[in-house]
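Comments concern the structure below.
Other chains dropped; remaining ones untouched in position.
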Amino acid sequence: MTAQIPPATPHTTGSIAAAIGAQLIGPADLPISTLETLDRAGPTTMTFIRSAAYARDWGSSSAAAALISQGLAIPGHDPARRALLVVPDADLALIKVLGMFEPKPTATPGRHAGAIIDPSAQIAATAQIGAGCVVEAGVTIGEGTVLMTDVTVGADSRIGPACRLHPGVVLYPRTVIGAGGVLHANAVIGADGFGYRPREDGRGLIKIPHIGNVEIGQGVEIGACSCIDRGKFGATVIGDGTKIDNHCQIGHNCRIGRSVIICGMCGMGGSTTIGDGVIIAGHVGVADNLTVGAGARIAAKSAVMQDVPAGESWFGYPAQPAASQMRAVVALRSLPAFMRSVRKALNLREG
Amino acid sequence: MTAQIPPATPHTTGSIAAAIGAQLIGPADLPISTLETLDRAGPTTMTFIRSAAYARDWGSSSAAAALISQGLAIPGHDPARRALLVVPDADLALIKVLGMFEPKPTATPGRHAGAIIDPSAQIAATAQIGAGCVVEAGVTIGEGTVLMTDVTVGADSRIGPACRLHPGVVLYPRTVIGAGGVLHANAVIGADGFGYRPREDGRGLIKIPHIGNVEIGQGVEIGACSCIDRGKFGATVIGDGTKIDNHCQIGHNCRIGRSVIICGMCGMGGSTTIGDGVIIAGHVGVADNLTVGAGARIAAKSAVMQDVPAGESWFGYPAQPAASQMRAVVALRSLPAFMRSVRKALNLREG
């Protein structure tokens, strides 16, 4: 049931080995059509063996070739029939090989007849606007940028060159996206921040207008269904090279630094600052108006409720330095037995 | 303010009782237009009474009829005027009754003029493609499958028969969906996995190409706004009969087994394996590269950070076997008082 991925040019074990500088143990003329995992690999596929545990399955696999790191023993290899490509760092080489087999992205070239483009929009000659897209007044779109299908670009937005906006992306008015940005399907950039005040008579809530925008730097990737709210005034800012996974929520007026990694399903409260190079694992929440210092690391599911100093690793609910939190977790697991022992020793009653 | 749901054929208390094999206590000729909760039911609606607490309200309700389990006493029932339908298992019978009243799904029959379909796509004669849909090159779509509005199907995707893709669904290229699949609105299947490596000069991040795809088995349901990322190489696999709720995130190269239930807002890290029949409650996170064994159950909000053996129930942050975790929760609640007692007994200072 593997999807057929015809590479742009046919590859062989020899051409791949040459491209990545691998030592080739086996034939150089085996055609390779794609990569697959060991258990699903077929006779024209290459696989990847990371550890001795997987190496054991090489003999029974149908794969034509495998990419491995130096020093990993592969039992049962028959170099007359199949090929091993040996490199110093197979993980690094794998990225290069994946790039060789990466399918060219599909897009309707030019401006699709089914797109609705305001006459005042300035769209570069090489930009592509897919079917069902709507580009409102005053928008500018840079060279080589691709809007897939059903993308809505709100008025006065500015999209740099070489960006890709996948189907269903919505930009509210005045959004700014730097060069090379990738926005995955159904991401929403620039919705109203979530701010209300109790009505003066105490009956209901008054919405706080959000007149700001979202400004995304260069080389940023935003995951599918992720949302970045616009500023109350001023901008919500995402720094250059930052990568945000699917299902994330960035509140109004957040300032996310450069080369930050935010894994899936994280939420940042309003006006929070995340320093450069911070790594945030999945399902983390960071409360409003906090600062996470540059280079900090936050473990999965943490609830950050106070500032995190630069360079520290934090963890927990509420989050605290990871070492303290791990000691608390370990202590908690032994707590029931500890309580029994102590109550017995001290002749204390339960509760 | 109840929406009017005209059933395909008019039902009465008698016709419903006959269809589900219920004992009828009351008139057989009362017309029933829909089901409603007890407090909102009107004179042509049937309601459902699960427990004695609700049975007390039967007298003051306007409902024409109620579905109940044998043995449940209903005070104040007047069989001259209203009807009770008594069955061995009212929960089970309710499913049948709901099916009788289920509105026929709406869809534009055939191919809507406003859909954009690549000439190379192979679409079965009875498939329906709604307004605003885009079907790219090389796609195949099976008999009876319905694409509602604004669905994007990426190149070389294969959708089986009898599927329903709700509005705004996005399939990235090469996605495979088995027979009978239901994808709810704005779900995104096949976006890039979230993988980066530090650049060799330490300045910024390099994106790892993801050349794989997503393969969804037969009879799978995927909730609204849920995302399944495609494999780095090879496929992210969802097994037959598995049900995934709204707002879930399945990472690249996950292998989700058959008849798995994943409730809302769960996230699975990359390359994680979930065994057949596993049940995962809401807001759970499972870290990368783990295995949750067949038949395991994971309680809501758990953070699974190690493998879970088959058949076990786990819970907590970090998750551990549920019984241990519950003992720890109970112990923690009594910890402040315990500490005071012990400090007093031992004459220890605080902190």
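The chains carry the letters A and B, assigned in the order they are written, with residues numbered from 1 in each.
By definition in this document, a residue touches a chain if its C-beta (ideal position, glycine included) is under 8 Å from a C-beta of that chain, and two chains touch if they have at least 3 such contacts.
In this text, all values refer to a predicted model and were calculated from it rather than measured experimentally.
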{"item": "Whole-assembly copy number, given 2 chains displayed", "value": "3"}
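Convention: only the chains that are shown with their structure count from here on.
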{"item": "For subunit A paired with subunit B, centre-to-centre distance based on mean C-alpha positions, whole Å", "value": "25"}
{"item": "Interfacial residue positions of subunit B with respect to subunit A in the complex", "value": "114, 116, 132, 134, 136-137, 150, 152, 154-156, 158, 168, 170, 172-176, 186, 188, 191-192, 194, 196-197, 203-211, 213, 215, 225, 227, 229, 231-235, 247, 249, 251, 253, 265, 267, 269, 283, 285, 287, 303, 305, 317-318, 320, 324, 327-328, 330-332, 334-335, 337-338, 341-342, 345-346"}
{"item": "Subunit A residues within the subunit B interface of the complex", "value": "1-5, 34-37, 40, 48, 91-92, 95, 98-99, 101-103, 106, 112, 114, 130-132, 148-150, 166-168, 182, 184-186, 219, 221, 223-225, 241, 243, 245-247, 258-259, 261, 263-265, 282-283, 300-301, 317, 329, 332-333, 335-336, 339, 342, 346, 348, 350-351"}
